[in-house]
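Omission of a single protein chain aside, the complex is shown with its protein chains in their original locations.
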């Protein structure tokens, strides 16, 4: 199953709605980068509200995709990380430094706007 | 034989009580006797003896519920367990001595008496100590819950700004709870900036600092910013002396300054309103 990527002006919107397995995560990485290339999007918002856990593999894929997007000139904001997910990530020792975050999709888009204006 | 003991106890109830209180006052830990008034001590003592006596007359269920009630009471009164065991032993001695004095027990039937008495006293010991221990454990666990509840509230002070005042020592268990409260609160109140006020935290050592840094990291992940306020001079000194790096966390000395900064971060400020003439 592929994760749908929506385009909104110069931004891409992704809402991950179900538990990620390794293949889906890797497929998503590839799809997102191709989409950034095709649309020359400048910003990406990935919403994780429905995700109730992230292990080190998925965290790595996410971190990688953020760095890769940056290389291609697109800023990424992660939104809706659940408290339980944040706590497990921190306890695992995964800090996701330098990652932009926001409480929800709406605030994520606002933040992205501000980042792109600067 | 059982009947013999029963009759003796039944007819000598008040004497046993008097004797018991006397001996208790001599032998018991002074702390236990002095924590309550003489009147209270007599009252509780007579209840205790009443309870022991009722063990003969009532059904097991009735006795069980009485014991539980009594145990709750003495835990509340603060009688140590040692007083209870001492009390049971003295009760044992009084009856043995008393029945020997009245020559109800002599060296012929002493073996029979002692085994019968033992058979009666032993479950009593067990039941009372069980009830005491259970009540004590329950009190402790209730207190633990109460302590956790008072742990760490997150208070929304302005739109987008919340404050969590921390009071008392922070251990790993508490730090985990604080983190959960903090993150749930951030999401619930849709806070953009949270201020953790550590004015009430007596010591900030490497471990406490580590927990604070983790909390700040987690807050960032859910999409808000975290500021540590209430850093007293001695706390600043220990943090630097211990070589703890708080560079990645926003910090300031007072809650007041912190709130001003938080308002600034959310593009607002407090202004004075001039009264109209």
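In this document, chain identifiers A and B correspond to the written order of the chains, with residue numbering beginning at 1 in each.
Here is the rule we go by: contacts are C-beta pairs under 8 Å (C-beta built on N, C-alpha and C of every residue); 3 or more make two chains touch, one makes a residue touch a chain.
One rule holds in what follows: contacts and distances are computed from a predicted model.
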| item | value |
| --- | --- |
| Missing subunit (named according to UniProt) among the choices "Caffeine dehydrogenase subunit beta", "Anti-sigma B factor RsbT", "Electron transfer flavoprotein, alpha subunit" or "Branched-chain amino acid transport protein AzlD" | "Anti-sigma B factor RsbT" |
| Touching residue (missing chain; options A:11, A:41 or A:54) | A:54 |
| Residue touching the undisplayed chain, where the options are A:32, A:66, A:87 or A:103 | A:87 |
| Chain A residues touching the omitted chain (full complex) | 19, 21-23, 52-57, 59-60, 63, 82-85, 87-88, 91-94 |
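Simple rule for what comes next: only the chains that are shown with their structure count from here on.
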| item | value |
| --- | --- |
| Gap in Å, rounded to a whole number, between the CA centres of chain B and chain A | 46 |
| Contact footprint of chain A on chain B as seen in their complex | 176, 179-180, 183-184, 186-187, 190, 192, 214, 217-224 |
| Chain B-facing residues of chain A, complex | 78-83, 85-87, 89-91, 95-96, 99, 101-104, 107-108 |
